[in-house]
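Only a single protein chain was left out; the remaining protein chains are all shown in position.
So that you can tell them apart, the chains are marked A and B in the order they are listed, and the count of residues begins at 1 in each.
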Amino acid sequence: MIFSFDLLINAVVSGVLIGGFYAAVTCGVSISFGILDIVNIAHPAFIILGSYVAYIFNITFGIDPIVVAIVMTPAFYLLGTAIYQVYYLSFEKRGQESLRGLAFFFGVLFITEVTLVLYFGVDYRYVEAPYIGPTLHFRMLDIPLRILVPFLVSLLLIAVLQLILTRTFIGRAIMAVSQDQLALRLLAVDPVRIKRIAFGISIATASLAGAFLIIIQPVEPSVGREYIGRVFAICVLGGMGSLPGTVIAAMLIGIVESLTSTFYGPSWAPAVSFGFLLLTLAVRPAGLLGR
Amino acid sequence: MTTAIGSAKTDSMTRADAGLLDIDALGKRFGGFVALDGISLTVPAGERLGLIGPNGSGKSTLVNCICGTLRNEAGSVRFNGKPLDGLPAHARTRLGLARSFQLPRPFASMSLIDNIRVPLLYTVAARGSGRSAPDIEGRCADLLREVGLEQKAQHLPRDLTQVEMRKLELARAMASEPKLLIADESMAGLTHSEIEEILALLLRLNDQGVTIILIEHIMRAVMSFSRRLVVLVSGRKIADGQPDDVMRDPEVEKAYLG
Partner (left out) sequence: MRTPVFLLIWLVIAAAVFAGAVFAGNDYVFFAGYVVMQYVVLSTAWNILGGYCGYVNFGSAAFFALGAYSTVAIYKFYPLPIPLLLVVGGAVSGLVGFGMGYLTLRLRGAFFAIATLALAVVLETLVVNWDYVGGSRGAYIVRPEEIYPFGNYVRYLFLIMMGLAVGAITVARLIERSRLGYGFATIRDDELAAEACGVPTLQLKLIATTISGALMGMAGAPFPYYIGYLQPSSTFGLEYAVNSIAMPLIGGTTSWVGPLVGAVLLGSLQQIATVTISSAVNLLIVGCLLVGFVIVAPNGIIGLVHKYFQRKPDDFVGRRRVDPDAPEAVP
């Protein structure tokens, strides 16, 4: 293992940048799991869906992937509300979300992935944009633009989300629904509707996160799987539902993964976030009653 | 004046007076909220203790801490002289501490008789009484009969009315053959005669040697049943003594009438 300061600095910076992207990937789960308590393990599948949607429009019409994603956000939002409606009627209402709700999302994960395989095959797909390719050189730092741009837009996305959650009525209702549904009802607000909107927003973020993903790296359907653990690790580490916490946790994981990859090799990287997750869960005082 | 402040009374007690249940300066917080603040209480064996207090005063939290469902941060609980700190709930039940839940928590996928069977299999059997299967079967039927649910033995809890679920709760707590039974609001919603039934049942249990802590809002029931009354307000014990004396205590009046 050759230790060089250059390598270290680049690894750390790379980790921070990727961390920003991870935050965008996770913010949807921060809402669905952190706030709404819905274990949507299919979230990475929606992100991959977002990647492929960006890919189609980029390849066919040459539109910038991020632009595609923004335009497609309403469609993803509607998809999210539809899925929540099914989830609510089938599981939440019947009180069976623990076993069957989980299995439901697991099934959705699979269906999405396999449908993409059937449609697109297992070849890696990538998009083209002017910022994919060039690298910024600053002193000893090498910053590929294709990682920097998603990083910046990710932070923007999170900032917008945070504003929505804290400044708008809907946003505050979403925060409230996780704590006191009765109070919401007394305010003549339907908790189910709020949760539906929130879940819709959660899936809408996947559209953008998917575009970021395919900008950063080539994508094929099973790429989503490695994000399942990452996403929940970051969500739990970040304090469940706190967006600022998510960002910090995401960067932390990004840095550790980057360092591991650089100095120990990429084959150890998956163990990092999953190991982090296990550690966090093991140390957490969450018990039968705790959260 | 027989209203005693808890800790003073405990201090003046000798070893021989130590009760079946000894609670010493029990404290519990939820974040910034203090649910229980230095509760001390001694319950001698065979006692019929009534525990009352306005909603949110900490009665259920106290029960949860005694039984191990929640962990207390301060103070200690001793049962039969044995400290309970760190003991999981099932171990406390095996020692002879049983409780019914305020909001009934039946095992939804099992029939009533199976619900009753569980404590017999896991608590009574664990104490090494060596009961045979027909014995257990008979005991389950007996318990259901005592609460008037024998007709619905094979039914699922979802087929029960609220009132019947409370009775099942009580029967299940009794099934573990406890030395101390905490009945947490078992009588809410019962009719006059049903309340009498439950009271008679609890009295019978007490005659057989079971110590009973009755947590109730129905004053009539509490007053007629309890030999001693404890009042909890905002996480603190404000009265502890003879029921009539306690009810005449000005602090208690203030707590209830504002």
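Just so it is clear, a residue touches a chain if its C-beta (ideal position, glycine included) is under 8 Å from a C-beta of that chain, and two chains touch if they have at least 3 such contacts.
This one's a predicted model, so the numbers in the text were calculated from it and none came from an experiment.
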item: Residue of B:Lys28, B:Arg94, B:Lys167 or B:Arg228 touching the missing chain in the full complex; value: B:Arg94
item: Touching residue (missing chain; options A:Val71, A:Ala183 or A:Leu281); value: A:Leu281
item: Chain not shown: contacting residue from A:Ile9, A:Ile63 or A:Leu102; value: A:Leu102
item: Residues belonging to chain A that touch the chain removed from view; value: 33, 37, 39, 41, 86, 90, 94, 96, 98-100, 102-104, 106-111, 114-115, 117-118, 225-226, 228-229, 232-233, 236, 267-268, 270-271, 274-275, 277-278, 281-282, 284, 286-291
item: Chain B residues touching the omitted chain (full complex); value: 67-69, 88-91, 93-94, 98-99, 101, 105-111, 114, 117-119, 121-123, 125-126, 133-134, 136-137, 154, 156, 172-173, 175-176
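The definition used in the following text is that only the chains that are shown with their structure count from here on.
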item: Gap in Å, rounded to a whole number, between the CA centres of chain B and chain A; value: 47
